[in-house]
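In this view, the complex is presented without one of its protein chains, the others remaining in place.
A, B and C label the chains in the order they appear, each numbered from 1.
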Amino acid sequence: MLEPEGGLTSQPISTNGGPRIGVYVCHCGLNIAGKVDIQAVVEFASTLPNVAVARDYKFMCSDPGQELIERDLRDGLVNRVVVASCSPLMHEATFRKATAKGGTSPFYFQMASIREHVSWVTVDNDDATAKAKALVAGAVRRVALHEYLEPRQASVRPDVMIVGGGIAGIHAALTMADAGKHVYLVERESTIGGHMAKFDKTFPTLDCAACILTPKMSAVRAHPNITLWTYADVVSVEGFTGDFTVRVRHRPRYVREDLCTGCLACIDACVHKQAKIPAEFDEGLGKRKPIYIPFPQATPPVVVVDPEACIWFKTGKCPRPCIEACERDAFDFEQTETFEEVKVGAIILATGFKTFDAAKMPEYGYGVYPNVYTSLEVERLLNAAGPTSGEVVLRGGGKPKVVGIIHCVGSRDAKHNLWCSKVCCMYSLKLAHMVKERTGAEVYNFYIDMRTPGKGYEEFYDKILKEGVHMVRGRVAGVTDEAASLEEEGRLVIRAEDTLIGSVRRIPVDMVILAVGVEPQPDAQDVRRLFNISCGGEGFFTERHPKLAPVSTFTDGVFLAGACQGPKDIPETVAQAGAAAAEVLAMVDRGAVVLEASTAFIDDAACSGCKTCVGLCPFGAIGFDDERKKASVNEVVCKGCGICVGACPSGAAQQHLFTDAEIFSEIEGVLEYV
Amino acid sequence: MTGKRKKWRPVKDQSKFEAQLDPGFAAEVAAQVEDGELLHQCIQCGTCSSVCPVSAYMDLTPRRLIAMTRAGARDDVLHSFSPWVCTSCYACTVECPKRVPITEIMHALRRISLVEKTYPRRFTTPVMTQAFVDMIHDRGRSTESWISMKLYLKTNPAQLVKNASIGQRLMRQGRMGLKRETIHDRAKLRALLKAASS
Amino acid sequence: MSAQRYTYYPGCSAKGVGRAFTESLDAVFEHLGTGLDEIEDWNCCGATAWPSVDEDQAFALSARNLALAEDRAPDAGPVDVLASCTGCYRALLKTEHVLAEPGPTADKIGGALAAIGLDYEGRARARHPVDILVNEIGLDAISAAVVRPLTGLKVACYYGCLLVRPFATFDDQYNPTSMDRLVAAVGAEPIDWPLKTRCCGGSCYCGGPVIGAMPEATMQLSYALLREATKRGADMIATTCPLCQFNLEGFQDRMSKRFGRPLDIPAVFISQLLGVAMGIDEKRLGIQRLLRWRLPERMPVAAEGGGHARA
Partner (left out) sequence: MSEDASKPFEPKIVAFFCNWCTYTAADLAGISRMQYAPNVRAIRLMCSGRVDPQFVLAALSEGADGVLIGGCHPGDCHYQEGNHNARRRFELLRLMLRDMGIEDERLRLEWISASEGDKVQKVCNEMTEQIRALGPLRLATVPRWSADGDHDRAAELVKQVTS
């Protein structure tokens, strides 16, 4: 665990007699010892002022390693601890806990990162050793000035917010609601279900997506512990772990959700006799009216009015037969945006992904040739509830006899997305199977590398091969309607090198399916800022640790689930959603969280009353007593950035664990001795 | 079925033994080209081969050429026709999903094969290249009629006859002449080239 | 409309087999109130042959041309060097890029230039006449100069390889449109076709008007272009490269025989089309140098200088 446990109890010990520092240098197997001369660092450390003990150990983070620290503290050999090992972002919490177990304040501890900052990044062994010494000296100099601090705790609100109502959000919501927590599930579309609701079948078992998803959607709506807000989005987040205040905007659907029963009589009644507007849920292949429901099992089953298309909104002149048709009087054309604020203890982001925009690769002719489709469009074509009732009918009419599926569209491509989107190989095989089954067409899959790791995935590939799907190993260079021979006339031609035979092939087809990759949502950056978490360069949200904390973020109390963190298939997404729910439950049931210790404080005597700090604090944590002309910090609100401290002209503002004196000492330490 | 039956001939052991390969070859080629080291990042997807207008006429497709370069098959690569078949149209370079500068690598392979005299025999392009360079070196500009004639004489005199009529038409229309184009500052141009030579 | 005159680098082919390109550009630019001044004593760009022998020498060749262009404009500020042949255009651009990057190659080329008393400051930059026509002179000015709109003429614009590759400086690399916009500005109808930037095969590697090393490949590639343009109803192919132009017009009879499909479609320089629409004398545009030239009969006949076409 990277987070300290709540309720660290520590007995204050006397610091009389000045600091006695223990320095512990970690080998980290050969990760550090292979580059840094550990013995030299230990010997050097033992010469530094106030150092009472200097030791080394193979793995300081192991139990025996931590016990070394605890024993020295308990034996009274040392009263401050420096561990030179990996990054503090990795193991600071571990060693603070060990220090507390040794019977003192966990903050009598400082870490020197001699792995990430030294052994892993330095070519020369002597250079690495010298730099390690400097960082150790900095830590030793500063820890001597550390003050006695108690870990601060705050209680955790039991309610939880989940942002995003795809399969990840749905699964996490149900898990927590079943455990008795109240969940606010916020979804910006008018229905939950996300991408999964659009699919027909799921690989590799070919379960019908609706059959496994819609019961869960209904369960969400029926669950007494879930407040479901669709057509809503989060506009601001304040507070900190355990106590967030989240402001949510409800967009008007012009129909009262509490009254509408989903009878759909209004849709029939609409003055638009024909559905003419491309339906978003059907990827534009189907049509809808200005009043619509995305798909039959939409949850909640409430209609939405599209004011861009509705004649009443456009002209103010419409008899509005919809109102007439509604037996529940559910229409409210005066509806406006409303805002609501809730307080929650934790937040799970399950905001999902978008697919790559195939029009960015003109060589594949998407948007130019009508019979070039994206994979998501084909999912809708195959779906029994889709625009063609599950028939694979081409835009120009007719069934395809030959179909080409192009893998890696937008993925593994330095001009677009460098990453492998992970799901496309498998869903392309699934589409190959389905299209062949429905149409009897010859299907060609064009792939760069086949990636089928997962339970039952390789077996599925095997099955598809057995079915006679053609596999061509080569990335398609282009799709063209230029016919070089008679059989190519009037068809689309896919050009690729069949790299396994070493020749370029031209394969005429009737339908091209582009296996578009997985990308971050277009507003991922805004969401990231809203929740104060970080993104990788490509835009997926960054987890706290790629292996050991895959659903936590660097912001305590905010967790991740699903493809917003990176490409994932459904089983992985659900597993991660469950993991996120479990992490939240652990936090909520513990009831308390340990807060950042590095809050600011004002030395009352030194404060000149200039108010510089008051205006600078981004969180309004600094109050000002007009009578006494003194500033003071509300430590519960303070997030410990130290901006006020850096700006205080009289040195009255200080920051626990980052006092001026401590940092000056660290500067001297890293410069002075080596 | 079309085509004649193949005549059987004993096939030699075609295994590639490590001792026959040159592990430094890829680095040698990469060093000659800006961003050449990207060739190590090739994923063998074949985009280059399929966008190439002339890969169908190559003995090794561009993708195979890169793979063989990376494997260190120096001999096979430098004896290949492919770099000489390349039209320098840069389609592979701009389409490559890993940004491998394939056209420039082709040029580098040509340079090495000229130095090592491994370029194909009885193929006009290397001859042509040299004739063209010589002419510019000498005169500063090219004269198309001269270069064509030189080429025909050196490689395939029969073609000269075949193409004579079109040459005459071009001459009549003033598009081709026998006067050799020349710049004034030939000496300085030669000095420049000398100073710039690799 | 820009009143400045432009520095022009023709290259060998646009003075030789493609001399009509230079002639027609010259006429059109003058007609538009500007003009072209040829760099004095320019030398060959080295084409793609020289980089196959010695890359640094190839850079030196183009560097000399750029330096000479700067000499013509001693005042500070950028100098646009118009290179009509797309092969030359690429060679100049590549050299520009290499010399802009500080390093041993730039130093060496700088030294070699200094040795013959020249200096390249980085002011001269290669531009293509199509770029200038569309983005500086502007389509409006070009439309305004039209006296004989080419109404009804269907044109397949052929960009070739090197106008947008490897450097896409002023147009889209995959689906360029600037030539299409130009022919539309003079009243013609550009056809949409997928082979705008497919290599024509022939001359790229030969530097001369021959079906050289691989006649079969060259024929196939050029034939694909001609066939496709014809099939899509084009009356004419517009080009921007002397080698493409020759390659496309020169061997149609032989291809007809080889592939069993009649071919007869003029391949012209885009500047010739513009000039015709502007009513410039055909002789000045080098129309007589074309092996094929024909305006379709269905085109309305405009009164000379009148400019009102019958629909």
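In this text, contacts are C-beta pairs under 8 Å (C-beta built on N, C-alpha and C of every residue); 3 or more make two chains touch, one makes a residue touch a chain.
Fair warning: this is a prediction, and the values are worked out from it, not measured in the lab.
A.B. asks: Which displayed chains does the hidden chain touch?
C.D. replies: Looking at the complete complex, the unshown chain comes into contact with A.
A.B. asks: Tell me which residue among A:Arg529, A:Lys611 or A:Lys629 touches the hidden chain in the full complex.
C.D. replies: A:Arg529
A.B. asks: Looking at the whole complex, which of A:Leu206, A:Cys420 or A:Ile643 touches the chain that is not displayed?
C.D. replies: Selected residue, touching the omitted chain: A:Ile643.
A.B. asks: Over the whole complex, note the residues of chain A touching the chain we left out.
C.D. replies: So the residues of chain A touching the missing chain come out as 87-90, 113, 115-118, 120-124, 127-128, 130-131, 134-135, 138, 141, 529, 532, 534-537, 542, 554-555, 598, 612, 616, 618-619, 639-643, 645-651, 655, 658-661, 663-668, 670-672.
Please note the rule applied: only the chains that are shown with their structure count from here on.
A.B. asks: When you draw the chains as points and link the ones that touch, which shape shows up: line, ring, star, complete, or other?
C.D. replies: Topology of touching chains reads as complete, every chain touching all others.
A.B. asks: If you tally the C-beta contacts, which comes out ahead, A-B or B-C?
C.D. replies: B-C
A.B. asks: Using mean CA coordinates as chain centres, what's the chain A-chain C distance in Å?
C.D. replies: That pair's centroid distance is 51 Å.
A.B. asks: Centroid of chain A to centroid of chain B, CA atoms only: how many Å?
C.D. replies: 50
A.B. asks: Can you compute the centre-to-centre distance for chain B and chain C, using the mean CA position of each chain? Integer Å is fine.
C.D. replies: Here the centre of chain C sits 24 Å away from the centre of chain B.
A.B. asks: Among the residues of chain A, which ones contact at least 2 other chains?
C.D. replies: Each of 363 in chain A touches at least two other chains.
A.B. asks: Flag every residue of chain A that touches chain C in the complex, lowest number first.
C.D. replies: It comes out as residues 362-363, 480-482, 484.
A.B. asks: Show which residues of chain C lie in contact with chain A when the two form their complex.
C.D. replies: Going through chain C, the ones touching chain A are 172, 174-175, 193-195, 224, 228.
A.B. asks: Can you tell me which positions in chain B touch chain C when the two form their complex?
C.D. replies: By the definition above, chain B touches chain C via 32, 34, 53-54, 56-57, 84-91, 93-94, 103-104, 107, 110-111, 114, 123-125, 128-130, 132-133, 136, 140-144, 147-148, 151-152, 159, 163, 166-167, 169-170, 173-177, 181, 183-185, 188-189, 191-193, 195-198.
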